[in-house]
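Shown below is the structure under consideration.
Heads up, one of the protein chains got dropped from this complex, but the rest are sitting where they should.
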Amino acid sequence: MRSATAALHYVRRNISLAVGIVLLLALALFVGIGHLVVDTGKSRPLSAPAVRPPSAEHPFGTDRQGRDLLATMVAGTPLTLRIGFIAGFLGVGIGSLLGFVSAYYRGTVDTVIRGVVDIGLTVPGLLVLIIIAVSVKKGLTVDQMAIIVASLAWLNPARTIRAQVLSLRERGYVEVARLSGMSGPEIIVKELMPNLLPYLAATLVNAVSSAILASVGLEVLGLGPIDSPTLGMTLYWVNFNAALINGWWWWWSAPLAIILVVFLGLFFLTVGLDEIANPRLRRAV
Amino acid sequence: MRNLLVHYGTPLGAVTAADSVSFSLRAGERLGVVGESGSGKSTLALAILRMIKPPGRIDAGEVWLDGVNLLALSDEAMRQVRLARIALIPQGSMNSLNPVMRIKDQIADALRDHGLAPSRRQVEERVRELLESVGLRPEVADMFPHELSGGMKQRACIAIAISLRPRVIIADEPTSALDVVVQKQVMETLARVQKDLGASVILVGHDMGLMAQFVDRLGVMYAGRLIEVSPVRDIFTQPLHPYTEMLIASLPSLEQKGTFRGIPGLIPLLRDLPPGCAFHPRCPHAVDRCRAEEPRLREIRPAGWAACHLR
Amino acid sequence: MVQRSRHQRFGRRDFIRTGTLAAGALAVAPALTATAQPATAQPRTVARNRTLTLVWTGSREGRWIDYELWNPYAIGSNHQNGPGILYEPLAYYSAFADKEYLWLAESYKYSSDFRELTIKTRSGIKWSDGTPFSADDVAYTLNSLKELGPKVRWGVDVQQFMQEAKTTAPNTVVIKFKVPAPRFFYFMTYKYDIGVYIVPQHIFSGQDWTTFKHFDVAKDWPVTTGPWKVAFSSPQQKVVDRRDEWWAAKAGLAPMPKVERNVWLPSAGEQQLAQALITNQVDFGPSLQPATHPTVFRQNPKIVTHTGQKPPYGYMDWWPISLYVNNEKPPFNDKDVRWALSYFIHRQQIIDVGYVGASQVAPLPLPEYPGLRPYIASVKDLLAKNNTLEFDPKKGEELLTRKGWKKDGAGIWTDAQGGKLRLDIIGFGASGPAIGPVLTELLKRQGVDASFSLPPDFDDRFQKGQYTGAIYGHGGSVNDPYHTLRLYQSVSVAVPGAHLVNFARWKNEAYNKIVDDVFVTDMNNKARLTELFHKAMEIWIPELPDIPLVHNFHRIPMNTTYWTNWPTEQNAYVNGAFWHLTYAIVLWNLQPTQ
Partner (left out) sequence: MRADYLARRVGVFVLIVWLAATLNFFLPRLSGQDPVRATLLQQASLGGHVQTGLEAMVKEYERRFGLDRPLWKQYVTYLRDVSRFDFNYSISSYPRTVNSIIAEAIPWTVGLLGITTVLSFTIGTLLGALLAWPGAPRWMRLLMPPLWALHAIPFFLLGLILMYLLAFRMQLLPMFGGYTAGAFPGLTLTFVGDVIAHSILPALSIVLVATGGWALGMRGMMVTTQGEDYVTFAEAKGLRRLTIFLRYCVRNAILPQTTALALALGNILSGAVLVEVIFGYPGVGTILFHAIRENDHFLIQGIVFTVIVALGVATLILDVLYPLLDPRISYRRT
C-alpha cells in the first residue's frame, strides 16, 4: 500500500509519465468498453449504409464500403497496437540480447554483431519489408505484418543497448561481480539488466512506437493487411477514396485522432521513463 | 558567517543541509572543515559562494567579507566577488576543467569576465606567470585537460583560483583523487600561493591527517551542523564533542594519513533527522536531554567551540 | 600529440565556415539543377486558352521516367505517355463510331488466302524534317520489327506472322505472311493500345532501336509525320507543340488541330487532380473515383464526363472485369465450383458499394460496343440457360452439395476430405481496392473462406498462375470477337508460336479449334463469325473459366472552360482515353471556347 502511494506520488511529480499513462489508459478504456458495447462485426464491409456522417446510430459515421467507423476503431486499434507490441517486443528482445552479448563479451562477437547491425542499417527498410510482403503468398495477416516490421526493429535497440552496456560494464560493481566469480550470463542477468531496466523499458516503448509508425506507413502505401480494419488500413481507404476532398471528414479524423493519442501516449511514456532512467533530466522540466 | 541555513527541496519535503552554521575566519588563517560525506561540508563551500542550485536554497544567514554581506549582494555583484574575492579550488579536479578548451583559454575567460580585457599578449603573459607560480611549464597553456596528469590539472585549477588574487580560497577536497606524493606537492603549492597572496583558506575535506598538517583551526560538521570548532592542536589532543572524539579515535595513528573507519551506527538521513542532538543515536554518552533539545554551539574553552549538552 | 594539437587551431573555424558555405549552396541546388537539365532554349509562350493540359498516371510517383524516350519501340517507352500522338499509323479505328480512318495508307487489300497484303500509301506526305514519306518507311518499320522480334515492342507480333515486307512502287508495299493473317492490317491500325507506329527510315536506320531515344529538341527530334513536335521534356512535364506544317490538313483529311500546345503532367493522385480541375489548371485527366465526380462538379460546373454529369460518369472500357480463378488448382478446376461462386456473388452490391452505383454488370468478358453488339445478342439463348449474372445462393449451395461439399461448424464450405473452400483473391490498381473488399465479404457470407490482398507483385503472380483468385479484366475485342476469344485459347494450330495470355489457365480442345477457325476467318464475314462465336460460347458459358462481374468504366473528367466538343455520349466520335492511340482523333475535334 505504502509503495503504491509512493508510486502515485512519483507519478504526480513525473508529469510526462502521468500524461502518457492517462492517454494510453483512455485508449484502453475506449477499446475495452467499445468491445463490450459495440458489435465489432460492423467493422466489415456491407454492414452499414455507406458514407454517413456521425449520427446517433453511427457515432463515428460510416465509410464507403459500409463499415461502421466506431466498430472499425474499436476493432482496429488493438490490431494496430498488437502489431506495435509484437514487433516492439521482438525487436527489443532480439536487439537487447545481441546488444548485451556484444557489449559484454566484446572481441570478435562484438565485431561481428556490430558489423551485422551497421550493415543492416544500410539496407532500405522499405526494400526488406516489400520483399517479405511479396513472399507472403496469401493475404497478409496482422501477425505477419508484425513479424515483417519486427524484421528490422531489432537493429536500433541492438546498437543503443550495446552502447549503454559498454558504459555500464566499466562500473565498479560489475568489476566486483566479475572478480567474485560470477559467470557472464549471470552478470548480464543479475547485474547489468536490473540497472538498465528503466532504459530497456524506454527503449521498448520507443520500439513499439516506431513499429506502429512503420506499419502505418506500409499500410498507407497499400502494403498492409487489406482485410483487417487496422488504423493504417483505414487511412489507406481514406486516401484511396479521396475522402479529404470529398468532405468526409469523419472518416479520417477518427483514425488520425487515435493514432495521435497512441503516439503521444507512447511518447510521453518514454519521456517519463527517461526521467526515471536519467534522473538529472527531471530537474529541468 | 552566521546562522547559515540551507534547505533542499526534495520530492518528500524540505531537507536541511546546513543549519545554523556560524564561524569566523581571520585574514591569512587556514581553517579546515571535516565531516563524513553528506555532512554538509561541500554545501557549506558552495553556500559561501552562493552557488546552491535549486531545489536547494539559502534560507537565512549572513556571510560577511570585509564588511560586505555576500548574501545581500545582487547576483551580478556576487558574480564579481567570485574568484576576485573568494575563489574555489574544486573537488574532483579530474573533471573541473572543460575538456574541450585549452588551459589558457580557461584562465583567460575568467580574466575577461571580470572586466580585465587586456591585450592578447598580456593575457598570455599573465597565464605564463600564473602557471609558473603553481609550478607548471608554460607549454601547459596550450594543452587540453586530458593531456595533463591529475596533479597538473589540480595545479591548473589553483592557478585559475589565484588569478585574481582573492582574499579567501575555498579548497574543496583538492587532493581527493591524487596519490600521496602528488597530494603533498599540490598542498605545498597551495600553501605557497596562499602565503604569497596573504589569503585565508578554507580547506574542506575528510582527511584528518592532511588537516593536521595544513590548517590552523578545524571545524567538524555532522548532519549539516557545525558541532565543533577548535585550533587544530587542541582538537587532536582534547576533542570537545563526542563525535570528534570518535573520529580521532578511529584514525590509525596521528602520524599516518588516514580516513575514517568504523564509527558505530549510520549517518542519519538528512530528511529524517532525529529530534534533539542529531548525533544522539550514535553517541555513547547520550542522555535524555540530548534526545529532546538541540544543543547550540558555544565557546567551551578559549577558542574552543562545541555543540554538546555534555560539556 | 601535444605538438600536433597546436597545429589544429585553424581547423574548427574552417570546418564551420565550409559547412555554412555548403548549406548555402544546398539552398539553391534544386533550382539550379532543374535549370540545367535540358539545356535547351525556353519554349515560346502559348496562351492558356490554346493550351491543353492533361494529367496522366503513366508516370511513376509523380514524375516522368521516360521523358527522354521518344522512340516508341524502346521497351521503356510507352505511347500512352505522349509518343502516341506523334507517330501516325496506316489507319485509325474508332470503336465508338465503328469507323476506320485510312491514314498514311490510302487503301489495302488482302490476297484471297490472306497470305499477302498490299498497302498503298498516300502521296504528298512529308516527315517533319521535310523528307518525303514513302512506302519504304512502312516496309522498313515492319522488316525491322520482324528482325528485332522480342527486342522491341510489337516485334514478336510481327515476327509471328510476317515473312517480309517489300516495296513494289514508291507508294506500294506488299507484305507476305507465314500463315493466313486476315487481321494484320487491323493489328497495325491504331485503336486502344494496339497499333504499329510508322517510323522514319532515314532517322532510324543504323540506330540500335533498343537504346535509341530519338530525342533532341535542338534537332527537332523526334521526326514524325504528325502535326506535333516536342518542345520541352522533363520529369515534371512533357510539352508537345503544334507544327504548322501538316500533310493531312493540306490534303483536307483533317482540320489543323486548334490546340497549340499539349502539356502532359505526371499524376500526383486523385486529390491533386480534382483540385487542379476545380481551379481550371487542367483540362483532361485520368479516371476519378465515381464518388469524387459530384464533388468536382459542385465546385466547377464546367467539368463534364462521357455521360455529362450523370453516373456512371464515364464510358465503358474494353476491359470487363472478372473474378479469375485458377482453373489448374482444385477445387476451381471444377466448373460447378466456379458456377457456385458465380451464384454467390451479388453483383449489384459490388456496384452499389464499390462504385456508388455508377457502373454496370457484365454478363460476358466483352464490352458492349457497336461492333460487338450483334455477337452478344446472338448468345442471348445461352445466357438464358446459364445466367452469368444471376445471384442465387440456393443454386450455388445445390451445386456444391451435389459435389459433396458441406458447411462446417463455422459455416465454411468443406469438401469430403475436410478441405475448406478457400479463395485468396489478389488485386491491383483501382479495380482491386474498389471491388476486392466487397467481393470478399459477399463470398464470406456464403461460406467461402475468402481473403483479399494487393500484392506488389500482382502481375508476376497472375501471369505465372501463382494465384487462386484474382480481380482482372480483359483487353480483347472491340469490334471483332476474335481478340477476346483468343484470351482463352490454351494452344493454337493456326498461329505458330502463339503466346498464351490464358490467365484463367482453362483448357478445352474443342474451344481451341473453334478459335483457330475464327482466326482464319475474314473480319468482314460477320455471318460466319457470329456462327463461330456462338459455338465457342456454347462451350465457354457452361464452363465459365472466369466469373464475369462488372464493366470497367473510364470516368475521364473533361474541362469545358477552354475546350469543347469533347467525345461524349451524344457526340461519341471516339472513346475519350487520351492515353489510347486514338487521342489524335480527339485533337482533330476539340474547339476552343475563347
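The first chain written gets the first letter, and so on, giving A, B and C; residue counts start at 1 in each chain.
Note that a residue touches a chain if its C-beta (ideal position, glycine included) is under 8 Å from a C-beta of that chain, and two chains touch if they have at least 3 such contacts.
Every value quoted in this text rests on a predicted model; they were computed, and no experiment measured them.
For the chain that does not appear, the touching partners among the shown chains are A, B, C. Screening C:W246, C:W319 or C:F553 for touch with the missing chain picks out C:W319. Touching the missing chain, out of C:P132, C:G149 or C:G357, is residue C:G149.
Which of C:R63, C:K109, C:K310 or C:R528 touches the hidden chain is settled by the complete complex: it is C:R63. Looking at chain A, the residues touching the absent chain are 115, 118-120, 122-124, 126-128, 130-131, 134-135, 209, 213, 216-217, 220-221, 244-245, 256, 259-260, 263-264, 266-268, 271, 274, 278, 280-281, 283-285. Residues of chain C in touch with the missing chain: 1, 4-5, 8, 11-12, 15, 23, 26-35, 37, 42-43, 51, 53, 57-58, 60-63, 65-66, 68-69, 74-76, 78, 80, 149-151, 153-157, 159-160, 192-194, 210-211, 213, 232, 234-237, 263, 265-266, 268-269, 271-272, 275-276, 281, 317-319, 428-429, 456-457, 459-460, 463, 473, 475, 498-501, 579-580.
Taking the whole complex into account, chain B touches the unshown chain at residues 49, 51, 54, 79-84, 87-88, 90-92, 94-101, 109-110, 112-114, 144, 146, 157, 160.
Going forward, only the chains that are shown with their structure count from here on.
Taking the mean of the C-alpha atoms as each chain's centre, chain A and chain B sit 51 Å apart. If you average the CA atoms of chain B and of chain C, the two centres end up 87 Å from each other.
Put simply, the C-alpha centre of chain A and that of chain C have 43 angstrom between them. Those residues of chain A in touch with two or more other chains do not exist in this structure. Residues of chain A that touch chain C in their complex: 44-46, 50-51, 64-66, 130, 133-134, 137-140, 222-223, 225-227, 237, 239-242, 244-247.
Contact residues on chain C toward chain A in their complex (touch as defined above): 269-271, 274-275, 288-289, 291-292, 295, 349, 352-354, 356, 424-425, 433, 436-438, 440-442, 444, 451-457, 461, 466.
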